[in-house]
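In this view, the complex is presented without one of its protein chains, the others remaining in place.
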Amino acid sequence: MSTRLQTGGRLIDRNQRLSFTFNGTPMTGFAGDTLAAALLGNDQMLMGRSFKYHRPRGVVAAGPEEPNALVGLGQGPRFEPNQRATTTELFDGLSAISQNHWPSLNFDIGAVNNHLSKFFPAGFYYKTFMYPRAAWKHLFEPIVRHSAGLGKVTQPGDPDRYEHFYAFYDVVVIGGGVAGLQAALAAGHAGAKVLVMEQSAHWGGRAPVDGVEIDGKPAEDWVSATLQALEDMENVTLRSRLMGAGVYDHGYLLAYERVSDHRPGTAGPRHRLWRIRAGRIITATGAIERPLSFAGNDLPGVMLASAVRDYVVNWAISPGDRTVIVTNNDDAYRTALALQMAGLIVAAVIDARPTATGALPQAVRDAGIRVETGRGIAKVKGRARVEGVALCAQAGEGAVLEEIPCDVVAMSGGWSPVVHLWSHCGGKLTWDAAQAHFRPDPDRAPADQDGAPFVIAAGAANGHLQAADTLRDAAAAGQNAAVALGRDPADGTAARANAVAEEPLLPVWIMPQGAGPDLRSKMWLDYQNDVKVSDVQLAAREGYESVEHTKRYTTLGMATDQGKLSNINGLAVLSDALGSDIPQVGTTTFRPPYTPISMAAIAGEARGDTFLPLRRTPMQDWHDANGADFEPVGHWQRPYTFRRGGEDRAAAVKREITNTRTNVGLLDASTLGKLVVKGPDAGKFLDMMYTNMMSTLKPGRCRYGLMCDENGFLIDDGVVARLDDDTFLCHTTTGGADRIHAHMEDWLQCEWWDWQVYVANLTEQYAQIAVVGPKARALLENLGGMDVSAEALPFMGWADGTLAGHPVRIYRISFSGELSYEIAVPAGQGRALWDTLLAVGTQFGIMPYGTEALHVMRAEKGFIMIGDETDGTIIPQDLGLDWAISKKKDDYLGKRGQARSHMTDPDRWKLVGLETLDGGVLPDGAYAVAPGSNANGQRKTQGRVTSTYYSPTLGRGIAMGLVHKGPDRMGEELEFARTDGTMMRARIVDPVFYDKDGEKQNV
Amino acid sequence: MKRYSAFAIAREAARNHIGWGRAWAKRPPKKRYDVIIVGAGGHGLATAYYLGRNFGITNVAILEKGWLGGGNTGRNTTIIRSNYLQDPSAAIYEKARSLYETMSQDLNYNVMFSPRGLMMLAQTEHEVRGYERTAHANALQGVETEFISARRVKELCPIINIDGPRYPVLGALWQARGGTARHDAVAWGYARACSDMGMDILQQCEVTGVRQADGKVTGVDTTLGEIGCDKLGIVVAGHSGVLAGMAGFRLPIESVALQALVSEPIKPCMDVVVMANTVHGYMSQSDKGEMVIGGSADGYNNYTQRGSFHHLEHTVSALIETFPIMSRLKMLRQWGGIVDMTGDRSPILSATPLGNCFINCGWGTGGFKAIPGSGWGFAELMAKGQSPLCDAFGLNRFTEGRFVDESVAAGVAH
Partner (left out) sequence: MLILTCPYCGVSGEETEFHGGGEAHLKRFGPGASEADFESYLFHRENPKGVHFERWRHVNGCGKWFIAARDTATLQVFGTYPAQTTEPPQEIRDKITAARPGWRWRDFA
């Protein structure tokens, strides 16, 4: 059984006892524990179930590489699935549940899969579940989905806060082990602005656990002293609980800070996402120990040798009473010594190498521990927990020589540098045959915007596994990073480490070497996803030879640990099966993040009300307070209608229209784009921008204009007013303001840069209010200040003046067909003028109206709407707007495009009005059918509805549409198909339904 | 070829699965083929498959510079739908969708087509009108879709927040027979079937030149030597420009990065595919339990298969607004693919200035869902010189201004 030792534990504080629950069972631990350590301290080795076979799983590692010990953490809206127990700091009141089992962790029905595992080899689902056809969706897929999926579903209403943090550093050091600290020291001494980050709560990494001495002191002392030295440097920042998550182009680094995961509910954000620009990034991310592939290596109790050492030294945990160590290298012997020092029994060290004569094996032998060389494990005995191992010759096929009882197996297959961050942005790897691992190839580092290498690997992450080499390499890395950024070289000498020399490892990918199919089908590579040696061999046999094929076919390395433990072992098995070298097979691609990061941290502050910027007009408060139903238009919220009493939306719209057509209506038109175009060449420029001739417009007058792109398609429309010889004010649609401004700048700066024109976007500088209706003039006259008579301010004219004391510019333009004044006023006075108009307008029956009334009134008048009549494929000629296309101009944007054969095709659909025979409203977007079908069996069509409304003015449905040769077919009837297949008949009519002669607007 | 079935698995289980043979054969190239397809992605393999199945042309080689299915076929978010607006798009995507329905049985390879239903959320009045238009068009195109209410949206996908403060859900365009499939399996299944017909799949075989005489292609130079052919089909997505350059013509194509990400796996919580174009995000849950998420493309030419992080940031924040349970899930992995975008964002399935050379490219962000339809139509085009499914997607449309523009209905893709 696993238990807490009476003494020791460098990271725990025995004076602070913490309570927590696991699957509802109350347990206790100490401050400084990880959840995994605390669970082991309570003899809870079984922590989860695997993905595919639902096999019992215990903790195997002590860090972020842990594939098994995943738990659901917290409750209610704070519940979070798939949290690694090994990186979860224990806190008082923590509540954890195990995952992926039913009904319970100890008894899981899903484990039936385990007994059927012979029938579920890699990729079995590609070969079956095909009949009957509907069964995949209705039977097999639901079974697969419910059996997979790991953690429980989260709940809505996350109460926590998340934030983003922007930072700029010369040098960022990722990893707070001795390499990272040494690199930071060197870079800091050279004067660079440095950030050092450590993913855990503790600095120093493995060195203190491994008994390394630095500069004659225990590593722990050196770490403390160095931390103090770094803290004293103004140019160095230290942050723990901050993980390097992803390296992106041009020195962009994403880091993930778990600010309050260890004290949930306290003030401040839960996670903070650091968005860093770094001149150089030093990856001092250490190395991860590899498991060994022997039968039964997934049983609870089989752990990495380094993890066993960590649990004993850091947290005073005995993972078990009797440990067998199995290794192919010297490092694992440290675990034997650590266990023995803690008073625990090491039954044997089984070393696959023919001999083990280094200092560490010798020390172990001297300590009286049995060492067996040239041996391997044939099989681990036990069902839900290790009970013993069967010893065999590594060189053989697994004939059992002896059974050794034990309850822990500590395994070590050598170490692989953590190369993820090096690789994210294109850093390449080289195979180090001596150490049997991939390490960064310094000649093929990720390159920054200048083509210079910007990631430098240091220490164990660079393949330097011995402490002395680690420190030398790290000091050089820190020094080089600073010098590359133009800093003066400073004291770059490395601290000196004393560690026992180690002898070379022997690559061991399968144990024993000649294991047959029966054993190979019990050797796990990927614990979480249940991928075994036999699965990789099967993939290779079936032709899934690329490492990407094998990964995808077997799911090797696709679990939440992203193959941190399984990748190299899997690759080696694959290359062996293919008979090729490991470097030829290569690795799969490393992708961010290093370990999973919360979605909420990625979103940061952008949620709820701050999800997107909100644009408000000067009158928005009034709209809020007066029953506006809003609709989003870009980042604006425009009133759709203003409901009164118990009105529904349709009734409110109808009232607004009727009132505007009989009395006077008020529209907040502030969102319309207002671009000032100024300069000696402004007229010439606008002649290119618009299809119309704008250079001939007289000052004081307005003209409706159309804008096309170079393809000839209509992209915007609006009224242009000429303010003086050199100055025009161009109105754009609400959505078009920024887009058209950019469009103008584009042409001015990139094509006609010698033309003397400036463009300024004044959209937000002015509030704009449309006063619309037969009583509009009377209302403005009542306000006083300027002459708004037909003579002084005729239709399509504009004038500056003062209205009710406000400086205004009034445009006599109409989008409703009524007498209409659009009044522009400095934004700061918009609300005051709005209020005055409403107050004075009461006697005239004034009512504000929203966008829907605006749309209906323009449709009654046959005016087109960008986005309704146009959709990016419509040219002005389609809409009968030929009158607005100058025939005199040699050129305008879109002119050449409109001359192409498809654009001049007489068969194009053209704008008409549509009048239903029964007075009903045509469905939005309905198509007019034509006889027959096309070559693809689709019903032929001859037109479609572009806008359709109930017109309160006419008391019937009206519509506009595009119809094949429409204008030549006035009076013809068409059939429009509803989605249910029924038809609605409509007659082709003139698109102007209301006041065809324009008498109302021109009074 | 050994037939795949539950019985075959049971038989093999008895002998530790040592009896399974190669899914596709490994053979050296012949000197000459009737047809060479460059590119063993989904589209290239499907083209070869239908050349054999529909036209009896089996003396075919499919050349692949990397590994088959290793491009965008294996990097997309696996969405299958055909609710397109324009007739030519609806035709080819619906053909594809209907072929997906029976693909597992046709290929004897379970591609796990899951017609779980797909909805495109309408979150502005403008989107409502756009999707109503699409629903009307689809009804006449033989594509089964309907515009559904916000309440129905919530019933079909309970984890959606339909009352978002900025973009409440107003309804959705619903395609009940849309869904997802296992992307790798599509490539593998086609490859196995092609190999079974005697076709050669030549991996690690990069084309380095296109041999021509009298305005026609005579063969290709490759890293495995010269290989002759009567007809050449270029189906290489993001690298189309490079191949077209070798053949001596230009394309209206730009290559940009498109990114996607997955969450850690959780138990089933979402049975449909949801696309939210206003906020540029879409999501489904894989059979493994991961939430599979895609967003919008980067705005610059890029061949790195890496994208810029801020695009993901916007996608994720939008999805948290739409699906509040996402907040406490974690991102497991993000990746990028290189998509080939044409001037009108619709594909090119076309003859070329070289009489016996054909090109299939420009699928942009929508390639996976089209694979079988694209292969069906392109095979017909290559075999007969004409195909109704391909007619509208010729290169000449850029001269004439006869575009197939889908941005009308959906600004984003997927």
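First chain written, first letter: the chains are A and B, and each begins at residue 1.
The criterion applied here is as follows: a contact is a pair of C-beta atoms (placed from the backbone, for glycine too) under 8 Å apart; a residue touches a chain by one contact, two chains touch by 3 or more.
This is a predicted model, so every value here is computed, not measured.
If you put the hidden chain back, the residue from A:43, A:648 or A:710 that touches it is A:710. Only one of the listed residues, B:19, B:248 or B:299, touches the absent chain: B:299. Check A:895, A:908 or A:940 against the missing chain and you find that the one touching it is A:895.
If you put the hidden chain back, the residue from A:119, A:165 or A:248 that touches it is A:248. In the full complex, subunit A makes contact with the omitted chain through residues 248-252, 277, 426, 447-451, 710-711, 742, 745-746, 749-751, 753, 890-891, 895-897, 899-900.
If you put the missing chain back, the residues of subunit B touching it would be 239, 241-242, 250-255, 299-304, 308-310, 342-343, 398-399.
Heads up, the rule we're going with is that only the chains that are shown with their structure count from here on.
Centre-to-centre spacing of subunit A and subunit B amounts to 22 Å, using the average Cα coordinate of each chain. Put simply, subunit A touches subunit B in their complex at residues 51, 77-82, 118-119, 121, 124-131, 133, 136-137, 141-142, 144-146, 148-158, 246, 248-249, 252, 254, 275, 424-426, 517-518, 521, 534, 538, 541-546, 548-549, 552-553, 555, 558, 560, 562, 589, 591-593, 596-600, 602-604, 606-609, 611-612, 614, 631-633, 640, 711-712, 867-868, 871-873, 897, 900-903, 923-927, 929, 934-939, 941, 944, 977-981. Interface residues of subunit B facing subunit A in the complex, by the touch rule stated above, are 4-6, 8-10, 12-13, 16-18, 20-26, 66-67, 69-70, 74, 87-88, 90-91, 95, 101-102, 104-105, 108-110, 112-116, 123-126, 128-130, 132-137, 139-142, 146-147, 159, 161, 164-167, 179, 182, 184-185, 188-189, 203, 263-269, 278, 285, 287-289, 304, 306, 308-309, 312-314, 316-321, 324-335, 388-389, 391, 397, 399-403, 405, 407-408.
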